[in-house]
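In what follows, a single structure is set out as structure tokens and then discussed.
With one protein chain removed, the remaining protein chains of the complex are shown where they sit.
Chain lettering (A, B and C) follows the sequence in which the chains are written, and residue indices restart at 1 in each chain.
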């Protein structure tokens, strides 16, 4: 049972509210004797942090992470790693006018109904700010996996659909993704996407997105059948990200439309290597990794904090309306890319360690 | 950590292989003093059991469940409920010819790679036969929830897409679903679906499906933020079902294409009741139930056991080909309807009990 | 969270009541490819089973265990192992007269207060009959450990105090323990113990006992610091056995009276071997195994089902008195020896697998 903990073997517990003094996380179960490079953790955090381009919220946070425990002379010791990020650019007064109102499509209503109390400032615990902690945890998982599995291991995510605009997935380009502010994988559509998003922003509106995350070099055999399936945990991981409403593994929802012949990825052996003709399975068969690329995609709904006047109610049960000003992402999906990557690292390391316990491999 | 256990508060552990002497499950955490109606458990199992129509596998199992513990004078006692279903119509020799070969798209390969050993007969532990145990557990969860929440609580699932054929979701009809062998919700498409499926069956092929499950009467406040979100656990539950490759909550993957205005479900108050103008959220906001209908859909890929000759490898690492004869479902998605319903009951009861512990409500 | 599950990696879930149709357990997390010898499981069960000597209850149960899943061609497959033991010699009418009364010192009262319902027949779920399932699970853990660690691994338990009678612990003799019905380790006291116990039995009274369990060949490094300490889990394991009221690790409660000089076990190195001058620590330092013999002892209180008239109340809140006839152990501590051994095996295997996940060793 774990309201604020993710993972079973490589576990991280996050804490903190958007407008509290700090946020952070505690990692438990990190293998010992792994050299940690703090700069590389910061690089991952920087990919997620707000205020970097005109396409995301203008809240300025340097999201500088400090490690408070769990390392000695630069290496992990097997004891819990506590990380902290202080909050800086909070404008709590921005939220005074929505203090008693519930934004439609937002967790405001359900939090209040559940707990009878909530820190409304900046979304409090519901804020996407919590995801900075995940990115920090994922950055450590990444370093552990790179040490254990080696350089063939990598994870990369991209935005494959921005609102109503798609892209040509065959044009996926790792380098291009790394060098544009929208994590767009297809050179030919970027300009259009940028225009579209600026339009949305200017209108005070918002749009959704689809993010795809790919993991390469994952060994065969990760995942436990029935209720610890790798795809189950990946779906769970991605669905835990704020605003995510759907998750696909490989062909995902589309696999309903395939025939048995189209869907089953034919296999062949070439020396010591098992080859697959296609990858509808997204690298997972029966909940266990097959050695193919693991492919997960997920949909992020549009931000609910928008300028348009919307009907809603307040905490006193009265009808009212709301229009949200302040600093918001026109598309939270964009900043979800490094979060999806982080969750992928964490799930894979979790299952890697689980497999050690299960099969000794 | 729970390879074969699902749930945190209302937990069930399943065991058993397709061609072993029996399968079963143990429920832990069932509230005491609930009158159990065994006939109603059997009714749910009958919805899932094979051999009932020409549209499913011809394996004949009466799937008769026996309760071995946890009740006294017809009521639950709060102690573990052990249920057993004996296997009857096994034809293990049907599987001799695929004993050493891996069906493409099937867990044969990954199980063998992971464990170095597997019971190949009927798919062993990978078999969808395991899901009978879930349906039994779900049937108990249902009775508990009907007692606790009352008659306004109900769950109903349907097939909303059969292979390449869709249906008009606006025509959803509970009674119609209950009375056709395909759990089709739309009267106007059933005949076409039947013809289509018989064609697939005759060809020895298979198709996928999309299943939608709706829960009504679920109180507001179920689900814990961040890593015990209700939608996270629902995604996890559905993804744990054999052959499921994608999960949507409410508008799901489609929400990527909506604008903030379209997506956020406006709210209003009428007396003591909170009303929502739409339900893109699928009844879940920030991981917590809003009191609206909870809507989950998931895609089931086509059965991998098909007649067509497919390239594959065997356990000795040699290239070969395979053509699967024997008794198989042309669309496993159909029998996934009662399984999806069962998982919905289990997740809701789980979160209902969790909420008691969290908030005392 | 696990009301009826023990363990984290090698987990077993028990179910069943004393007078229900059967009892059993499901093991999850057993490593694959281990050859299981069912005869050896039965041998362990026979050590615990009632009706074997005049010193234990006369209920006749053959406690024959059947394996229903999780093995294939004699080997474990990594899937859940379900075991069942049918109940046979139940005399439920024996319990009619205590149906509404609470035995002082027994769980009758608290079960009823907690659940508002209980199966009073034979103690229902509170019955020591549940421990048969643990012994079956422990017997499997034992076989796994013997395979993994090798023949140097062994666990042996004994009764070191029977009511008011002690023994000379220096005279501990493995073979003698295995060949007397009281698991007495000291040849010189057995006769006296037997006389004493027969006297207690004749009087319809009961006595307590102290059991000591020793594990040899346990590798250094098992146990995780702080909240997964090996001694913490051993204390937990032993305290979970019916009627246990105290647990010691090594010198245990006595260590309070030692000086720092007496208590700390001096170390020396001889070639590749680390030697300890004494073993006050009971083989565990800082929650982690040191490679020394692991020594746990625990106290079992006297059976509360006694002939003497005792004041008590009934379920209607009325004062009354009770005198328990029927078949009871004069000293439940004796049959706790194989249970303690079983729990030791389970905890050690659990931590062995945990260590794989933590440190890859």
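Here is the rule we go by: a contact is a pair of C-beta atoms (placed from the backbone, for glycine too) under 8 Å apart; a residue touches a chain by one contact, two chains touch by 3 or more.
These numbers come from a predicted model, not from an experiment.
Q: Quick one: which shown chains sit in contact with the chain that's not drawn?
A: A, B, C
Q: In the complete assembly, which of A:37, A:53, A:69 or A:309 touches the absent chain?
A: Checking the options A:37, A:53, A:69 or A:309, the one contacting the hidden chain is A:69.
Q: Which residues does subunit A use to touch the chain missing from this display?
A: 1-5, 8-9, 11, 13-17, 20-24, 26, 28-29, 32-33, 68-70, 72, 75, 77-82, 84, 114-119, 124-125
Q: In the full complex, which residues of subunit B touch the absent chain?
A: 1, 9, 29, 31-32, 78-79, 225, 353-354, 356-360
Q: Give me the subunit C residues in contact with the hidden chain, please.
A: Given the touch definition above, subunit C has residues 1-6, 8-9, 14, 102-107, 109-111, 113-116, 125-126, 130, 161, 163-164, 200, 205-210, 220-221, 223-229, 231-233, 235-236, 238-240, 242, 245-269, 272, 274, 277, 280-282, 284-291, 299-306, 308, 310-313, 317-319, 333, 354-355, 358-359, 361 touching the missing chain.
Note that in this section only the chains that are shown with their structure count from here on.
Q: Hey, how far is the Cα centre of subunit B from the one of subunit C, in Å?
A: 39
Q: Could you work out how far the Cα centre of subunit A sits from that of subunit B, in whole Å?
A: 26
Q: Compute the distance, rounded to whole Å, between the mean C-alpha positions of subunit A and subunit C.
A: 46
Q: Quick check on subunit C: which residues sit in contact with 2+ other chains?
A: Residues 1, 9, 29, 32, 78-79 of subunit C touch two or more partner chains.
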